[in-house]
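One protein chain is absent from this view; the other protein chains keep their places.
Order of writing sets the labels: A, B and C. Residues in every chain begin at 1.
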Amino acid sequence: MSEIAHLGPVEMFTPRGDESLAFFVDIMGMEIEAQKGPATYLRGWGDYQRWSLKLIASDTSGMGVLGIRAWSPAALERRVAAIEAAGLGEGWAGGDLGRGPSYRFRDPDGHRFELYYECERYDPPDHLRPALKNVPGRYTGRGCAIKRLDHVNILAADVRANREFCVDTLGYRLYERIELNDGSEAGAWMSASIAAHELIYTRDARGLTGRLHHLAFWVDTREECLRAADIWLDAGIEIEAAPSKHAIAQGFFLYGIEPGGNRVEVTTGGRFVYAPDEPCVVWTEEERKKGQAWGVKTVESFHTYGTPPA
Amino acid sequence: MSEIAHLGPVEMFTPRGDESLAFFVDIMGMEIEAQKGPATYLRGWGDYQRWSLKLIASDTSGMGVLGIRAWSPAALERRVAAIEAAGLGEGWAGGDLGRGPSYRFRDPDGHRFELYYECERYDPPDHLRPALKNVPGRYTGRGCAIKRLDHVNILAADVRANREFCVDTLGYRLYERIELNDGSEAGAWMSASIAAHELIYTRDARGLTGRLHHLAFWVDTREECLRAADIWLDAGIEIEAAPSKHAIAQGFFLYGIEPGGNRVEVTTGGRFVYAPDEPCVVWTEEERKKGQAWGVKTVESFHTYGTPPA
Amino acid sequence: MSEIAHLGPVEMFTPRGDESLAFFVDIMGMEIEAQKGPATYLRGWGDYQRWSLKLIASDTSGMGVLGIRAWSPAALERRVAAIEAAGLGEGWAGGDLGRGPSYRFRDPDGHRFELYYECERYDPPDHLRPALKNVPGRYTGRGCAIKRLDHVNILAADVRANREFCVDTLGYRLYERIELNDGSEAGAWMSASIAAHELIYTRDARGLTGRLHHLAFWVDTREECLRAADIWLDAGIEIEAAPSKHAIAQGFFLYGIEPGGNRVEVTTGGRFVYAPDEPCVVWTEEERKKGQAWGVKTVESFHTYGTPPA
Partner (left out) sequence: MSEIAHLGPVEMFTPRGDESLAFFVDIMGMEIEAQKGPATYLRGWGDYQRWSLKLIASDTSGMGVLGIRAWSPAALERRVAAIEAAGLGEGWAGGDLGRGPSYRFRDPDGHRFELYYECERYDPPDHLRPALKNVPGRYTGRGCAIKRLDHVNILAADVRANREFCVDTLGYRLYERIELNDGSEAGAWMSASIAAHELIYTRDARGLTGRLHHLAFWVDTREECLRAADIWLDAGIEIEAAPSKHAIAQGFFLYGIEPGGNRVEVTTGGRFVYAPDEPCVVWTEEERKKGQAWGVKTVESFHTYGTPPA
């Protein structure tokens, strides 16, 4: 256990760079840490690293490199060896802003990852310095005031193969999954901590590879999710799924589409998994038909739409 | 009953105009509706009139004119006659921004009031237009994102005399009051609606007249009060009383001092009074010693500080 | 204005008396104030009268008498005269538990009402006495711990006729309504106070008369609505509509069906209407197609189901 510490930062492409940037800064309430060419490095007030989202103006949407921080230099070495043994390694890269040497690899579905250990802690400028020394940045309360990147849900043509890679090779713990009547796997929820999920794979309904389902950003309370819905409504952001509670993982959600077309979630809650021998919860096709926790039916687009669009 | 509709708008003086304005716009999240000389007209997203707070750069702090809207033109006439009969009238004035003819008077303690009926409804510009047609303005979520002016607490050398004037002459309902062991009145909570309070008098500990205790701005949830405390903490706003629940009226509160020295509250909750024959709750000196609802002791400054300062 | 104080108490029939009673006591958290034959008198901790719901074991479901308290004895006389003039009066009755003389009448759709002024305030026994003297009853926190009856939504074959009666004859204020493309009225939201609604008429999709859409019970926070959904889910109560926010009136809701078949709502929030000249908001057919505030589509049964069932 504990070969990996947590997921992130993550890169996201957008064909509408200015509008997407305005969304993440003005509506989601993130701060700009740096800009380099087409890329803007963004952070939530609770991210301990310098940035958690790298927004890249591009001709398409979807996810770029997804970072994973190893637990230690030794764990990094062990995981790199395992990835190489799995035949999915691509070699060392120089890292990125505030990040040390990073090992590049792809999951079986082709998503790009970088595993690293070294990184800089955020040192806020005066106007973003918080009052309490155990908080990374100032809580300005702008827009949705998201705290940090929480989890990433990616699509895969073969969920099981990718899930097995993440568990066996990266060291993720598997907490919940969906198994359809035909025995195939429709989704897998994995975590490197007691948090209910951090890395999620769900089936790509188009059978495509390398696509993104959504990036999820954390707020501390359900009230902030409800508040985010009001902000999105008035700002004209497309709400795909209004706030409610997931059955799987029990997270509270708000889903919408940012101007570049990528799905974004504001999330909180979710169960904590304290048992070291927690059995994986397996949801059946019939159970999933009941909808979300309180019976809300999942909108169709949630099962079919990903970025870049098909 | 129902001779008066509600309290507000209100004027507030500040010896630090720029800092106070920044506080109400950036921290409290109000919008600037207009500016005239030293005065800035401000509004919350839920105020149905064009403005609820007129911030006036001055050489002192404290409250200026406190508006009260009559229920109807006929009610306005009746109340003016009653005020004149009470010998406290000062005559008609031209009103203010978006407000028709206003009758000026003073309460027995000398605070300045204007009673009016005619006023303009807020018609938002495009960038502040809300998605729902039953909401006055857009919810941008900036800072504390206060919704509207809620109530005003003024100090008086003789609480009982002022309370009797408000009930007998203006038509307020008296819901709760404090009676000390010596028979004197230390506070009175009045309302023109089912809301627990709108106009509050508490005893001026210095024996001075015409002073302000605090202006209270509404948010819809207790979570927003807690969130406001985080915003104030990081913005360096002086928190006088951290969020908790009042015993009297049951309102949830956060108190602080704005840069000009005036006490400001972010408030929500409070009981609704549906009974037309609701008996006035009388709190004794001994009961008040128990502190707030959950036992929090009221800070000493709350009993002694008002603006302008003594 | 202010001829009537508020709506309630209300009678509800249930063909499954024991299960319905268990629902209101164990799940909704109400207290039993009295029992008489097939009727149980129930109250929320925040109801100032002795009871707000009279649950009557019967062979059917639906609403019985709906009480309305007049603002004063004089207002009661005036309203009785107006009802008689409208030809809908049925005469004086002896009242009910803790209630004085009541004037019986029917709305144009045939629902039974009683208008009264005299009533007893609740005087709690020791084990239900609250700590604060401005609260009617003890907050035990059992189940959903609803505070009080909030509003009633009844169905009518002709919404407009009933709405006009309530406004013109009873003195209700009309805050919002739905007008379809054919000019007919599909719903009307009325109140006797600043609260957004108290008495609602919506169109009976079956064209029947005298039916109930739902009774709504108040909790003070949205978090309590979310919590109620968790309680209902685990208790096996049918959730018809998961918690979300209405566009009309802006109330936060949770809808379900109690064991007797009647629809029940746990509600909070909703806008306050402070303007005495507030224009009625008229929603069009097209606007209603957008669903609730955050885009949730209303479930079909919400438009068609009422009690007693067709």
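Criterion: a contact is a pair of C-beta atoms (placed from the backbone, for glycine too) under 8 Å apart; a residue touches a chain by one contact, two chains touch by 3 or more.
Quick caveat: nothing in here was measured; it's all calculated off a predicted structure.
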Point to revise | Residue touching the undisplayed chain, where the options are B:H6, B:H111, B:R203 or B:R222 | key: B:R222
Study note, to complete from the structure: Among the options B:V65, B:A242 or B:A275, the absent chain makes contact with B:A242
Study note, to complete from the structure: Note that chain C touches the chain not displayed via residues 29, 130-132, 138-145, 221, 223-224, 227, 230-231, 233-236
Review point. Which residue numbers on chain A touch the omitted chain?
Key: 1-2, 5-6, 46, 48, 69, 71-72, 121, 132-135, 176, 193-195, 220-223, 247-250, 269, 271-272, 274-276, 278-279, 281, 283, 287, 293
Check your understanding: Of the residues in chain B, which ones touch the absent chain?
Key -> 222-223, 226, 229-230, 233, 239, 242-245, 292-296
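Heads up, the rule we're going with is that only the chains that are shown with their structure count from here on.
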**Study point:** Chain pair, most C-beta pairs within the contact cut-off
**Key:** B-C
Review point. Over half shared or under half: which fits the residue numbers at the contact of copies chain A and chain B, same or different?
Key: same
Revision key, fill the gap. Greatest centre-to-centre gap (Cα means) from chain C is with chain A
Review point. How big is the gap, in whole Å, between where the Cα atoms of chain B centre and where those of chain C centre?
Key: 32
**Study point:** Computed distance of Cα centres, chain B from chain A, in Å
**Key:** 45
Point to revise | Residues of chain A touching at least two other chains | key: 223, 230, 233
